[in-house]
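Please read through the structure below; I'll follow up with questions.
Every protein chain except one is present and positioned as in the full complex.
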Amino acid sequence: MAGDVYKIQDKKIKPDALYNAVLADSDGAVTTFAGVVRDNTKGRGTSYLVYDAYRDMAEKKMREIGKEVKEKWEVDCVGILHRVGRLEIGEISVLIAISSPHRKASLEACHYAIDRLKQTVPIWKKEVWTDGGEAWIEGDPSALASR
Amino acid sequence: MAGDVYKIQDKKIKPDALYNAVLADSDGAVTTFAGVVRDNTKGRGTSYLVYDAYRDMAEKKMREIGKEVKEKWEVDCVGILHRVGRLEIGEISVLIAISSPHRKASLEACHYAIDRLKQTVPIWKKEVWTDGGEAWIEGDPSALASR
Amino acid sequence: MNIKVLFFASCRDLIGTGERKMTLPDGATVTDLISKLAMEQARFTDMAPSLMVSVNQAYVERDAKLQDGDEVAFIPPVSGG
Partner (left out) sequence: MNIKVLFFASCRDLIGTGERKMTLPDGATVTDLISKLAMEQARFTDMAPSLMVSVNQAYVERDAKLQDGDEVAFIPPVSGG
C-alpha cells in the first residue's frame, strides 16, 4: 500500500499528510521535514509569501530527487509535497517524508532531499513584508550548476 | 505558546503529536522522527514489542538531550515522546520533533537526539517473535560509556 | 518553427506574461531565442545570465537546438522550500 508521492498543490499541507502514504510494515523509521512560513527574514517582518512553480517540471524534478535518494540510501518510500499560491505565517510550504527499515537512512535521505529540492526544483518564493515591500527571492545561482 | 515536551506515555503516539507543541511563528522548519515497530528483525518475524522504562529517569535523560541539542544548534523547541507497554506492528515507539528558524539545525539536531536517546535513556525493548520466542534486546554496552 | 515559451517569478514580471507562443527560424538555439527576447525587452539582457533554461522540462545549455513544438522555460534561481 505504501508508495511515493510527488505533488505540487494549492491546498493547505497538514504535518502528517505523507505519514501513512510512505509507511509500510517493514519500516522502522519515518523522518519528516516541514518547511514553514516564518514571520521574518533576517529580522524584517514577513506579512505572507507567494509561491510560484513550473508545476509539471517541479513534480518531475521531485521524482528525480526520489530516485537519487533511493540510489544513495536504503529507503522504502519518498513523499514530497510543495504548496503554491499565497501562504500565511505558520503554514507549511514543503513537506518531505521518507520511510526506511533503519533510522539512519531516512534521516540522512530527508536532509539530502530538502537540500536538493532547494537546488533543482523550479519553484519560487515571493516575500511580502510587513513594511509594504515585496520581492521574488532568488536562490543561490551556483546551486543550479549541480542541477 | 511553543514549548519543550519530554514524556513517557502508555497511550498511542500520533505522527503529528508534537508538531503544534514545538512550532512558533519565528520557526521556518520542523523535523520529526518517528521510530515505528517493524514487522521483522533481520528477517525474523516480529509479533509485537513490549517497552519498559525507568520513567522518571527516562524523562530526565530526555530533558538532558534537549539541553545538549540547544547548546549545539540554534533550535527553538524540542519534543520527545516515548511509549511503553505493548506495541503492535506499525505503531510509533518514539517521536522526536525539533523546530528551528533554519532547516539545517532542526535536521541535524533531530538526528543527534534519536542517536543520543538510544545511548542514554533508560528504556528497554522486548521482542516477541512470530515463532514464539521472545527476548529483551540489549543495546550496545559501549554506547553507555558516552552517557 | 513554433515554440511555447514560459516565464516564471521575476522573469514573468519582466516579460509581462507567463506564456508566449513564438516563431523562430529552423535550427535556432536557446541563444537565438534569448537574443530575440532581448531585442524586445532590453532589461532581459541583464537578467538572462542568471537564468537556467529548460526544454521540455529538462535543463539544457545555451547551445541547445530548438525544435518545432518545444516547450522552453526561463528559470530564475529557484527559491522553493
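Chains here go by letter, A, B and C, matching the order in which they are written, and residues are numbered from 1 within each.
Quick note on the criterion: a contact is a pair of C-beta atoms (placed from the backbone, for glycine too) under 8 Å apart; a residue touches a chain by one contact, two chains touch by 3 or more.
Not measured: the values here are computed from a predicted model.
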item	value
Left-out chain, listing which of the shown chains it touches	B
Hidden partner chain, touching residue among B:35, B:66, B:79 or B:101	B:35
Sites on subunit B contacted by the missing partner chain, in the whole complex	35, 51-54, 56-58, 60, 82, 93-94, 114, 117-126, 136-141, 143-144, 147
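Here is the rule we use: only the chains that are shown with their structure count from here on.
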item	value
Interchain centroid distance [CA atoms averaged], subunit B/subunit C, Å	49
Subunit A, residues touching no fewer than two other chains	35, 114
Numbers and ranges of subunit C residues touching at least 2 other chains	81
